[in-house]
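Here you go, one structure.
Excluded from the complex is one protein chain; the other protein chains are retained at their positions.
Order of writing sets the labels: A and B. Residues in every chain begin at 1.
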Amino acid sequence: MAHYAMVINVDTCVGCNACMAACSQANQTPVWDSSKFRTYVHDEEFKKDGRWVRQFFPRLCNQCDNPPCVTVCPTGATWKEPSGPVRVNPDVCMGCEACAMACPYDARYPIDREDVEQAKAYYGEEFLKRTHPAVDKCDFCWDRLQQGLEPACVETCVAHSRIFGDLDKPDDLVTKIVASGKAKTLLPELGTGPNVYYVDKLPEGLANE
Amino acid sequence: MNETLHLLGTVTTQNRWAGLVIWYLFLGGLGAALVAISIFSHRYYKASARLTLWGVISGEVGLAVGSLLLLFHLLDPSHAWRVLLPWNVFLNPTAWITWGTQFLIWAMVFGLLYIWPILREPKAGGREHRVAEICRRFAGPLAWLTIVMSIAVAVYTGLLLRSFPAVALWHNPVIPMLFTVSALSTGLAYLLLVQYAVLREHGPLARAYERFDILLIVIEMILIGFLLYGVLPGSGSGRASAELLMGNMGWVVGFLVLGLLVPLLLEIKGSLRAWNSPAPVMLAAVLVLIGGYLLRHYFLTAGVYYFPWTNAHHLGVLGSDVVTHVLH
Partner (left out) sequence: MTWQFPKMTRRSFLKGTGASAFGVTLYRPEWIKLPGPTKDETADWGQTWKTREAYSICNYCSSFCSVRATIEERNGYERIVKLGGNPRSTLNGDKLCARGQSGFRQVYSVDRIKGPMIRVPGSKRGEWAFRSASWEEAYAYIASKAKAIKPYEWTVYGGWSTCSFYIPETFTFTLANEIPNLITSPTQNCVFNGHLGTNSLTGNYVVHGEVIEDYGNSDYIIACIGNASIGGVSTCRAVRFAEAKEKRTKVIVLDPRASETASKADEWLQVRPGSDLAFMLAMLRELMQGGHYHDTFVRVHSNLPFLCYRDEHNAWQLYRSANGEPAVLDAASGQLCFLPAFSNRNDADVAGQAVNPALQAPAGFAQDGKALVTVFQAQLAGLESYTPEWAEKITSIPAATIRRISAEFGAAKQPLLQPGWSGARYGNMQMLRRTQALIQGLVGGIDRAGGWLFGAEWRNQVAYMQNHIGKPGFPPMGRAGMPFVEWTAKRFGDPNNFSHGFPAWSVVHRDSIEKLSAHWAAMPTSTDVGFLPAVKGELKYKGKPYQAKAILLNGTNPMRDAREKVWKDALSDPALELVVVMDVMASDTGAYADVILPESSYLERDEPSIYGNGVNPDDMLITRNKAIEPLFDTQTLPDVFLKLTGVLSGDEHNYPRALERFTGLPADRLIALTEKFRAQKVRDPFNQALRQVRFEGKAEELHVAPDHLEKVLREQGVYPVAQAQELLDKGGMPWKRPLPTPSGRAEFFSTLYGDMRDTFGLYDNPFFDVLATYIPPRERANKAVDAPLEDDEFFFTFGMVPTVSHCSPNNDFLPLVGINAFRGDVYHGVWMHPDRAKHLGIRQGQKIELRNVVSGERTEASAYLTHLTREDTLFMYSGFGAKTPALRYASGVGTALNRITGDLTEPVSGGTSNQEYTVRVRAL
């Protein structure tokens, strides 16, 4: 059984947003609302060793091993796949947004009626993946995984900053990076058990894998 | 050069659960408390039929309206039927909304059945009569079913918030107690209003209510004190919430002073030496009701999320305008 995970190498991300663009089109997200993307790349500014630096920080759903968003769902519209991704079924979701409240990572957002209407024009009525208002989130591109494709953001990441793999496969780069102990998760103290890891640099010896 | 991942932070509140949800939590708590207290008083304190009907029916209306508001808040109400199914507790038992919805439904059903015979005296013989008979026969169990379900609703409004781990203000064991106590207190206040303003029943029950309310307000104060000074300082999210609350006049004056302190003093004074007019008690009751609403309003709006990233001069994706950037 696969255990999908992503490593984000902050060192190489150039903040180009190709991931955001790819994700939006692959998953038909409401692009007309800048607060409704499944993933974001933050443009950060801070002082490090006395100098001001600019850092790009990509983020998405952590597909937590212990997802509070799932436990609070009264309809069963959201659940964790055995292989890891946490999904939402818009045909079941009633949109109470309890999951969004429970998510410590702001990874869920509402798709309302207007969004569904606008999507008809924008993505083509015949081609809609989502016909009901519902909460939406990154699901590691479940549809693409089923077709044996990488997540859209990973595929297109021009800087190899988003690295995707299966932690059950010892040869996968993500497995090696995570094994190196250098990778960190976000807000680990909450015990959510994220499956998106961050490294400030690719550990020595793992380059060009 | 140092090679550690550099995380920044954004502290933000949310506006996903605002307006309607706040009313839902308030009305849910109030309604449940009304039903519970009224039926309890009716069974064990000889509360008048009029008071009981007033209490239970107002309570049921409160619960119904609250639920409707929640329904409006849903992105797709047409999918809500699932949570109404009784067996949903087996399908999605980890979600408090699942339980809350059932508690609420059954509290209303049993409550109605309990007051059925009181409501109308059907002529002997008819089917209706038989129903009333059954209700009367099982009045005891019905009463307790209703009371348990209602209290559960009140507790649930707190447990719901508690299940959101990121927010220290919510994710703690004080919340369920606090919301329950507050619910009962608002319930009593409402009944006092009915007694003084509508039914003119200034009997011993009213006095008992006042005394009990004093007790509740004191407990509420203790819980809030513990929350603010025992719980919240333990985390960044909590500290931020505490700051938001204590820095807000609406909370300090509106809730702490007018919603808790003033009614407490008024009621203490009243119970030591009875007022010679109902006005002060009624004032206290109104203030408690407003306080009950404010408590829920400020608790939802002051719940603070901490995200380990910043967003250069763009309000938090949660849409709130309370965003500060923390640089580590």
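Just so we're on the same page, contacts are C-beta pairs under 8 Å (C-beta built on N, C-alpha and C of every residue); 3 or more make two chains touch, one makes a residue touch a chain.
Everything numeric here is computed off the predicted structure, so don't read it as measured data.
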item: Among A:Ala26, A:Leu60, A:Cys103 or A:Val116, the residue in touch with the chain that has been omitted; value: A:Ala26
item: Per the touch definition above, residue among B:Gly31, B:Gly62, B:Gly111 or B:Pro165 touching the missing chain; value: B:Pro165
item: Contact set of subunit A toward the excluded chain (per top definition); value: 1, 9, 11-12, 14-18, 20-22, 24-26, 31-35, 37, 40, 43, 45, 47, 52-56, 66, 68, 70-72, 76, 79-83, 87, 89-92, 122-124, 126-127, 129, 142-143, 146-147, 152, 155-161, 184-185, 187-193, 201-202, 207-208
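Heads up, the rule we're going with is that only the chains that are shown with their structure count from here on.
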item: Inter-chain centre distance, subunit A versus subunit B - centres from mean C-alpha coordinates, in Å; value: 36
item: Partner subunit A, residues of subunit B touching it in the complex; value: 1-8, 14, 16-17, 70, 73-77, 79-80, 82-83, 88, 91-92, 94-98, 101, 160, 163-166, 305-312, 316-319, 327-328
item: Residues of subunit A defined as touching subunit B within the complex; value: 10, 35, 40, 42-49, 55, 57, 59, 68, 70-77, 91-98, 100-106, 109-113, 132-135, 184, 186-187, 190-192, 198-201
